[in-house]
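Removed: one protein chain of the complex. Kept in place: all other protein chains.
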Amino acid sequence: MATAQTRTAARFMMAPSVIALLIWMIVPLSMTVWFSFQWYTAFRAPEFTGFANYTYFFANPNIWTVFLNTLILVGGVLAITLVGGTLLALLLDQPMFGQGIVRLLVIAPFFVMPTVSALVWKNMLMHPVNGLFAWLARLFGFQPVDWFAHVPLFSVIIIVAWQWLPFATLILLTALQSLDEEQREAAGMDGAGPISLFFYIILPHMSRALTVVMLIQTIFLLSVFAEIFVTTNGGPGVATTNLPFLIYLQAQFQYDFGLASAGGIVAVILANIVAIFLLRVVGKNLEA
Amino acid sequence: MGSITLKNVQKSFGGVTVIPDISLEIEDGQFVVFVGPSGCGKSTLLRLIAGLEDVTDGEILIDGVDMSREAPAQRKLSMVFQSYALYPHMSVRGNIAFPLKMEKAPKEKIDAAVNNAASILNLTDYLDRKPRQLSGGQRQRVAIGRAIVRQPKAFLFDEPLSNLDAALRVNMRLEISDLHQKLKTTMVYVTHDQVEAMTMADKIVVLHAGRVEQYGSPLELYTKPANKFVAGFIGSPKMNFIEGAEAAKFDAHTIGIRPEHLNVSKDGGTWSGVVKVSEHLGSDTFFHIDVDGIGTLTARASGDVPFKHGETVTLSPQDGRIYKFDASGNAA
Partner (left out) sequence: MARAISTQRKLGFTVFAWAIAFLIFFPILWTFLTSFKTEGTAIATPPQFLFFNWTLENYETVLERSNYFRFLGNSIITAVGSTILGLVIAIPAAWAMAFSPTKHTKDILMWMLSTKMLPAVGVLVPITMLFRILGLTDTHLGLTLVLTLINLPIIVWMLFTYFKEIPVDILEAARMDGASLRQEVIYVLTPMAIPGIASTMLLNIILAWNESFWTIVLTTTQATPLPAFIAAYSSPEGLFWAKLSAASMMAIAPILIMGWFSQKQLVRGLTFGAVK
């Protein structure tokens, strides 16, 4: 369907985007790679040092806590959003009055910028003295939880999960609603009750969407930054420091560019592994 | 002037050759139909003429000039698409005026041409409507109107009637033929329906797997098919083919006899068999008869012939109506 005329024009039209992204990818990334092999801080010029930065990066006594925090953060949010999202999607799929408004209310959190969410949760909801949760706890005779002192990582997980739950719900609801009414009717005639219907018909139909949500969220969750920056700054200690935040600290405050670059490459490798899986799923959908 | 010549045209997509080698002469003013089963390459051929696809090899001459490398706009042809391809965001007037707008024609010329086309096609009342507010037949006419205003060298039709219901199809067939009489412009028409081909064409190109099986007038194709494929494609219901010993009696590998040339009688005919299915159309009846040693033969009889399922009847071919084919399927 493409002729010679359109094909040449096409190449020119794609050029700016391709070039822009190439520059965005290649230039900074190769600089990071180069820096990662240099001993380079704000106080000395770059000097080749092999894998020393990487060794030093992994020699950090807190490094495994940081990795663990990163994975726990991702895993925790995934668990909450996938399960919660599925349940919410099932709920929103039911006939009810005012479904449009219910949808609007449920998806709202996604559009709140992360800094606002984090501060609102930390101060007005989770504050151990004046926060709403504290008041609720006392109302029922419990001791208020000092969220960010006792369960800091969990608190961050709650905030991030609140933000991403709408995304998961929306995607899963869209997938759910694409299920043929007729398939459900056929299953009903075959004698399937609601539980069987869910496990044998609905869940398999949604498996693709679930995978997509999981993979896309993972990519974004590996880079959680603002919520930590604004609530705990990584603390107490390194309790809420994840990989991106650690690298940020190293770059901005330790002024060790070589080290931060090595960390950056580690983060890239981690993200790449996830990306390979995601691209395989999305690629199946393309019909270019 | 609108003559179109194809010289050794070849078309491949990637590694697959869909049209190996086609040469064809379409004379100015003729109504030529490309007909054939799905996948035979008829739409591809039309799109090559239009310039929407490039030829892999060969030449396409329009009025003697090689246009194979020219863009569609340069070729001065008009095309009516199967889906009509109307511009949804423009009114009927805007759609019909569009080609002239692209030519940067003066406003008076555009208005005159649009109004003229609208009156020829009975669209004057709909000029300000949008395509989504029109019926299938009306959209079809807008597509034709848009094609007319360009005053092209030839019209190209890509299965334009496929999306219409049966009754509308018959009407539009007449309208298009009428249009051809009026404008006398060359028309190249693609369809898979052999009835459309037979009723509308001056000449028919029967295509099969990217090859021209035969190129001739409808009557030629009917009375002198070049091979089994054409013989079986033209005419409905399909021609009966008989092979083996029975065909050998007539000195051929295969013989063919059309249902309308088989007489059905109670007895006294050449072949005898049992009626399996009888289809009553009112004006005609088609009998599908199981003949021993030959297979199923279809025969046409007038609507009041009363034979029923299970009855034994006999069939006789009319004189001079038997077609003979050799082992490779060509007419003998």
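Residue numbering begins at 1 within each chain, and the chains themselves are lettered A and B in the order written.
Criterion: contacts are C-beta pairs under 8 Å (C-beta built on N, C-alpha and C of every residue); 3 or more make two chains touch, one makes a residue touch a chain.
Note that this is a predicted model, so its numbers are computed, not measured.
Only one residue from B:Met1, B:Ala71 or B:Leu219 touches the chain missing from this view: B:Ala71.
When the omitted chain is restored, the residue from A:Ala52, A:Val151, A:Leu197 or A:Ala226 that touches it is A:Ala226.
Of the options A:Ile72, A:Leu125 or A:Ala187, the residue whose C-beta touches the omitted chain is A:Leu125. Touching the missing chain, out of B:Arg93, B:Arg146 or B:Arg300, is residue B:Arg146.
In the full complex, the hidden chain is touched by chain B at residues 50-52, 71-73, 77-79, 81-83, 85-89, 98-99, 101-103, 146, 150. As for the chain not pictured, it touches chain A at residues 1-2, 5-7, 9-14, 16-18, 20-21, 24-25, 27-29, 31-32, 35, 88, 91-92, 94-99, 101-121, 123-125, 130, 132, 134-135, 139, 162, 165-167, 170-171, 174-175, 178, 208-209, 212-213, 216, 219, 222-223, 225-226, 229-231, 243-244, 247-248, 251-252, 257, 260-261, 263-265, 267-268, 270-272, 274-275, 278-279, 281-283, 285-288.
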